[in-house]
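One chain of protein is taken out of this complex; the other chains stay put.
The block that comes next holds chain A.
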Amino acid sequence: MAGRSGRMEPELEPRAGRRLFSPAELRAARTRDRKVPQHSHGQKDFIPDSSEEQAERLHRCREEHWQLLAEERVERLGSLVTAEWKPLEGIVELKSPAGKFWHTMGFTEHGKQCLLPEEALYLLECVFSHLKRLGYIVLRFCPSAVPSQYERQLNLDSYCKSSGKRHHKRKRSSSPWLQGKKAKASGNPPESEGTPEKASDSCGGPSHPASEGSCLSEKSKESDPASGEGESAQVPTDAVQLGKLPSCPQSQAGDYGKAAGDSCSGTHLPRWDFTRIAFPNMASDCPHTFLPQPDERLLPENVAGREADATRWRKLVNQKREKLSRKEREQRERESRYKSSVNADREVRRCSNWQEYKELLKQRSQRRAGRRPSHLWDQPVTPLVKPYQVASAAAVLQQISVLQPSHILDGASRLQEDMEGMKIDFSVYQADAVANFKKNNPGKPYARMCVRRFDEQIPSLRAVKQLTYQSEDVPVVFALVDNGDIAFYSFKEFKLPVDVYH
């Protein structure tokens, strides 16, 4: 078995396997059987007993098996689409119009129809092709393209998409993955060269998943009179239409690409250069709180601008109930005992002498004792529940439980750094939704898939929390590949049952 690398030894000559069909054979292949037979004809045997029948059945199964494998793929030219593989870009560009598969696969780039490699070959990714063959629609996962629950609640995602519709003659879907890739490659270009392919995508904003903030802020930018200097280009009637955004435009999957010159109004698209627009800093570290009256030219008709003083509002910012930790609470309690003045109490002030004051104290302690008898509550060991808490067995169990129920998303929002190399790979849509599936607006997927190898470690709780957070309310499924076998696993939540009818 000697062999030196780098040279084709005679032993490394491939066997004659594949061959070219002659035209006659090609024509003969038209009438080939298209059915796929079963693996084993009939029930399997239990043990080999060297009998003739067993051998015969095995032989038949095997022959059929090899026959199927040795078949070559022959198709009608008319039912094929021509495409070109672009190695540098890693995509496949279609040279002839796409067929039915275009409904669920592919994207448009610079006016040309393209496919991602796995879509084109169907074989590259084991999991991808497995799911596709079962009929699911599988799309690559783009983290910032996920509208958050909040956005969905406010119905912002449909607004973003629909607003772009009115101005485009032809809808083209561009791949968000590609957009992100290009943006990363070209850094942060505030000026877009070539065609701006993102439109009206206020929710796509900056690349962070905390998009609801940016969404609202961008919309308010439009009508915000205090936007200071800005490129006041012609604002088209559809106020939400923005040009290419400067910072990493990883926008939603439901985008409308827009070729240059395709706009029906023919106006020059406004380009907002946010690096040069100065937003006033109204935080507590900055003294500017006075906003002058805006220029009337920037405002729509019938809207009067006025100056504003934000001092009062600033005081109200960040007002929320403080959640103190236990230590802090205890400290507060201790302090309240000696740091507060007795005379602050109105009832105490009403007492005119010591006798009345002592009466008051006695009344108060009696009231308390009525609720908390001293023989129970003044001992080292106190009861676990108070009388008013014992409405039902369930309430009692709740009060005394040691384990608290927790949700997978508890604390997950804090964990977004350092993803431990785990990321979601695909969004999977159900097969029976194909009729309603729109590439521009896929909607909520059926599941999100994370492809891993079977030999790897089970993901830590931290990783699972991170992935679940990224995927919002869509379940995360792990597709484990083991040398050609795929198994799908997911974590399910359930509540431990509580015995309340004891």
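Methods note: a contact is a pair of C-beta atoms (placed from the backbone, for glycine too) under 8 Å apart; a residue touches a chain by one contact, two chains touch by 3 or more; residues count from 1.
To be clear about the criterion, contacts and distances are computed from a predicted model.
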Item to complete: Leaving aside the chains on screen, match the unshown one to its UniProt name from "tRNA-splicing endonuclease subunit Sen34", "Growth hormone receptor a", "CULLIN" or "Dolichol phosphate-mannose biosynthesis regulatory protein".
Response: "tRNA-splicing endonuclease subunit Sen34"
Worksheet item: Which listed residue (A:E71, A:E347 or A:D378) would be found touching the missing chain in the intact complex?
Response: A:E71
Worksheet item: Out of A:L88, A:V402 or A:A435, which touches the unshown chain?
Response: A:L88
Fill in: Hidden-chain contact residue, picked from the options A:A29, A:A83, A:I408 or A:V474
A:A29
Worksheet, complete the sentence: Hidden partner sits against chain A at residues 1, 3-9, 11-18, 20-21, 23-24, 26-27, 29-30, 32-34, 36-37, 39-40, 44-48, 54, 57-58, 61-62, 65-66, 68-80, 87-88, 122-123, 126, 129-130, 132-134, 454-458, 460, 480, 482-485, 487
